[in-house]
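Let me give you the structure first, and then I'll get to my questions.
For this view, one protein chain was removed and the others were kept in their places.
Labels run A, B and C following the written order; every chain starts at residue 1.
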Amino acid sequence: MKLLEYQAKEVLASLGIAIPPGEVARTPDEAAWACGRLGPVAVKAQVPVGGRGKAGGIKVARTPDEARRAAEQIIGMDIKGFKVPLVYCEAALEIEREIYLGFTVDRDARANILMLSAKGGMDIEQVADDSPDSIARLYPNPWRGPLDFELTQLVFDAGLGDLARPLMAMIKKLYRAVPDYDALTAEINPLVVTKKGDVVAGDAKLEIDDNAAWRHKDLEQKYGALIEGDPYEVEAKKRGLTYVSLDGDIGIIGNGAGLCMSTLDLVQRAGGRPSNFCDIGGGAKAEVVENALAVILMNPKVKGVVINVFGGITRGDEVAKGIITARDNLNMKLPLVVRLSGTNEEEGREILKRNGIEPGVNAWAAAQKIVELTKSDAPTTAAARGSLPGERGGE
Amino acid sequence: MKLLEYQAKEVLASLGIAIPPGEVARTPDEAAWACGRLGPVAVKAQVPVGGRGKAGGIKVARTPDEARRAAEQIIGMDIKGFKVPLVYCEAALEIEREIYLGFTVDRDARANILMLSAKGGMDIEQVADDSPDSIARLYPNPWRGPLDFELTQLVFDAGLGDLARPLMAMIKKLYRAVPDYDALTAEINPLVVTKKGDVVAGDAKLEIDDNAAWRHKDLEQKYGALIEGDPYEVEAKKRGLTYVSLDGDIGIIGNGAGLCMSTLDLVQRAGGRPSNFCDIGGGAKAEVVENALAVILMNPKVKGVVINVFGGITRGDEVAKGIITARDNLNMKLPLVVRLSGTNEEEGREILKRNGIEPGVNAWAAAQKIVELTKSDAPTTAAARGSLPGERGGE
Amino acid sequence: MSILLDSSTRVIVQGITGREGSLHTEQMKSLGTKVVGGVSPGKGGTTHLGVPVFNTVADAIKATGANASGIFVPAPFAADAIMEAAAAGITLIVCITEGIPIQEMIRVKDFLRGYPQARLLGANCPGLITPGQAKIGIIPQRITKPGSIGLVSRSGTLTYEVASALSAAGMGQSTIVGIGGDPVLGLTFRDVIEMFEKDPATTQVVLIGEIGGSDEEHAAELLARGTRLKAVAFISGRTAPEGKRMGHAGAIISGNRGTAKSKEEAFRKAGVTVAETTDEIVGMLR
Partner (left out) sequence: MSILLDSSTRVIVQGITGREGSLHTEQMKSLGTKVVGGVSPGKGGTTHLGVPVFNTVADAIKATGANASGIFVPAPFAADAIMEAAAAGITLIVCITEGIPIQEMIRVKDFLRGYPQARLLGANCPGLITPGQAKIGIIPQRITKPGSIGLVSRSGTLTYEVASALSAAGMGQSTIVGIGGDPVLGLTFRDVIEMFEKDPATTQVVLIGEIGGSDEEHAAELLARGTRLKAVAFISGRTAPEGKRMGHAGAIISGNRGTAKSKEEAFRKAGVTVAETTDEIVGMLR
């Protein structure tokens, strides 16, 4: 779960990290009132993705009127596929210097890594390319956490020895996000040293491990509904699916991430453009297939769907029956190509054919078939799509 | 710092461990009222030492009247040198079985140890002698703490697999006393399984590392004043001295624990009985010597004092001057023998002699001398003792 | 011959009394795997599916001499189960469980440093199978066939797909190893390739990789130093769009590594044939 900036800051504040005063605004008026209370503010788009500054998602407002106008422009704008649901109005800081402080999982090292650099701010990735040595790194032992002497070394390595005390305290607090919140990434960039000498989180990024969501239900309840910008991903999450939106027009369903990803590769190779990645895991029960199809069909751009299932333990005929049930329940009329493999695959293909579903002999054939069926198609009508979950759910 | 039972239970309760309802009573009336509110209670002497049950410090009371009478008998009684300051009235438990659960530092292993036994209760030390295997043991890694599988093994090793869930939860909570409170010992004996099936701390012992007192000032403030039963030890602690009361009549001061302990050995060897152990550490400044003498002279049994100082870096003449200043400030008239060693020891001895203090050539001679000087002495008068800290401090 | 597992390996199943544990224990036994016991705390002393159940792995080893374990316990208990197996002396730990929090796996990896004899496969993997001899995990026996191709893969269903294509073409496998798709896992491509290299029964290897991480690159480095094995590699996710990144931390540490392109190039440089679709693999091995 990727938290929005204001949410990440609330969590970091609960760990004792100083953040500037700020208020969430869902409307331009709320932004104006917030500015009235806070004085000059930065009005910041709240989206779970980087680069919002360059996309025009951050504006400085000195007066309530300016804040209202900024919020009018920002709320609802699209940033890298996320529609901005609200803004965060934060008291402007008098910046003396900007530091980079980040924690993440280094999957190659199978370890956590803490990074600190005196060259904080927007260009940190450039800094990493140009002068990697200016980013000091520490791999804390995962049971012990960072030890004082390791933090001392980190701070001096980063050339920030004059700030050793406040920085070491800050890093220890930030690292609490690992044991306390199962954080995968926790980043403060810039970490601002103000002209008064305070050390304050200027921005904050926090990603919590979805595998540990059961330990952090409070976060999910408090923030979960607001976070995902993509409506299909939100719906998929509700239905317990592993789903990522893409910008093509062919729906993809596979069981297993690798199989699903290779189906995507094949569709693209055949000249098509996938609308999503959707892994339904093992088994391929009718209910799960129905959920996956329902989410994919929510997207009006989708012209057809390809399903790639390898039956490990589940039999091919059962999978075929499940797919037909799902299609019929959704009253789906769009082209549907299914590639079935594993036990009883021949029987399964027979059942599909009898029910008007195109069976692929292998994954490559299935990919070519769905591309062929969707290329010539006229724009889809609502009728062909069947009943959409939005319509059924009264959303 | 050794906490009293009710204090230890308050701390354990803060860690999430279930304790029976109970109230502290400083007077027999308070005990009666507590019984009125709680129903049948155990009235328990609060002293930081084991064996109070056998000493008559625990009585069961079914009515407020019985509770009053029990408190009358217990408050003020002496248990192993501790005058009982108050009682704890605790709702009686319906006991199904008694378990032993203890944590302590195993100094030989330089590690923490958790111990669990199905044979809990007063006779656990006997159990340890007779059938050591019936006490299951676990040495948790100090950074990781006890892991679930280790606790599972511990619980099954103790033959308590049927209580695995509640016991594992309980042990994890108890172990929090190590990272959270720098506990050196944390013991629940008996850990009671009630007839209803609840698992409750029947008694509790908790010792906090004095070296970590600076991390736990809240505990010290809340409980510190009540704990130590011995008035000389309380006074010594206030003055920052390492002091243990003994029951003889010769005061002992030494610099360094080993030197102090060997002085004690020598006095005893010479036929005397030490009234205390008092280590004044390195340096032996006048102020520290004065503090040590002051505490020792509070005890009316003391007939004389021997000081054994080895000057490592401090010069013997300086030590001698410091001792004289201390004696004079306290207006002490009792026999005082000083054994001085190290740089300028001859000069130091000269100064002592000139000021009427007996210098010992070596520690053994000094020990013999103080025994000789105190044996024939008549009971000391208040005048000879000098001004006592109690009188000066207006206690 | 084979790697890691054969018909003499003495296997226990942690979580044997659960639904998944029961199902796959039966399948493992039906192939001939020597399943000597199971672990389920509180059920020690009972028998399940014809094998004795113990409260702890240590108890199971004492009674059965087990040296391998398959873990089928639910995610919240799986990291602990791995550590228990290692501490008790198991030398091959196969964790099928999906959804273990990454921070727990990082702690497990550090814990395992204290038990160098313990090799962990997974978590979140289909396990391994030595066709005709034994399996630990969930790879279906019927898609496999004894032979001389070593197969190592990050993806479960792609493994099945490739294995069944090989078997259908009459090309048997020495051992099939699913290393799992989690970011923090036990045995890597490199570890498994090293074992295949030492296994006289294995003459060819197929690697099925994925985008993300640098394990494929590390395996390619190893193969580049020279190998007696004929190797074919396939990378899935070649056309996957870049993830929506939050923050810079990931970019700082991974740079340009981890893409399908970087992996394919690494393999080509190492002299390894790269398949663009899984269908090509069989032909490339002929």
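Keep this in mind: a contact is a pair of C-beta atoms (placed from the backbone, for glycine too) under 8 Å apart; a residue touches a chain by one contact, two chains touch by 3 or more.
Just so it is clear, the structure is predicted and the values come from calculations on it, not from any experiment.
Enquirer: Just to confirm, in the complete assembly, which displayed chains does the hidden chain contact?
Expert: Answer for the hidden chain's contacts among shown chains: A, B.
Enquirer: Identify the residue among B:27, B:194 or B:343 that touches the chain left out of the display.
Expert: In the full complex, the listed residue that touches the missing chain is B:343.
Enquirer: Check the options B:37, B:62, B:80 or B:238 and report the residue that touches the missing chain.
Expert: Missing-chain contact among the listed residues: B:80.
Enquirer: In the complete complex, which positions of chain A touch the hidden chain?
Expert: Within chain A, the residues touching the omitted chain are 144, 147-150, 152-153, 156, 161-162, 164.
Enquirer: In terms of residues, what is the contact footprint of the unshown chain on chain B?
Expert: Contact residues on chain B toward the absent chain are 2, 48-50, 80-81, 100, 102-108, 110-113, 115, 124-125, 128-129, 135, 141-143, 178-179, 182-185, 187, 189, 205, 207, 209, 211-212, 214-215, 246, 254-259, 261-262, 264-266, 268-269, 277, 282, 310, 312-313, 341-343, 362-364.
Just so it is clear, only the chains that are shown with their structure count from here on.
Enquirer: Can you tell me which chain lies farthest from chain C, using the average of the Cα atoms as each chain's centre?
Expert: B
Enquirer: As a quick test, compute the distance in whole Å between the mean CA positions of chain A and chain B.
Expert: 58
Enquirer: With chain centres taken as the means of their Cα atoms, state the distance from chain A to chain C in Å.
Expert: About 28 Å separates the centre of chain A from that of chain C.
Enquirer: Would you pick out the residues of chain C that each touch at least 2 other chains?
Expert: In chain C, 111 touch at least two other chains.
Enquirer: Quick check on chain B: which residues sit in contact with 2+ other chains?
Expert: 144
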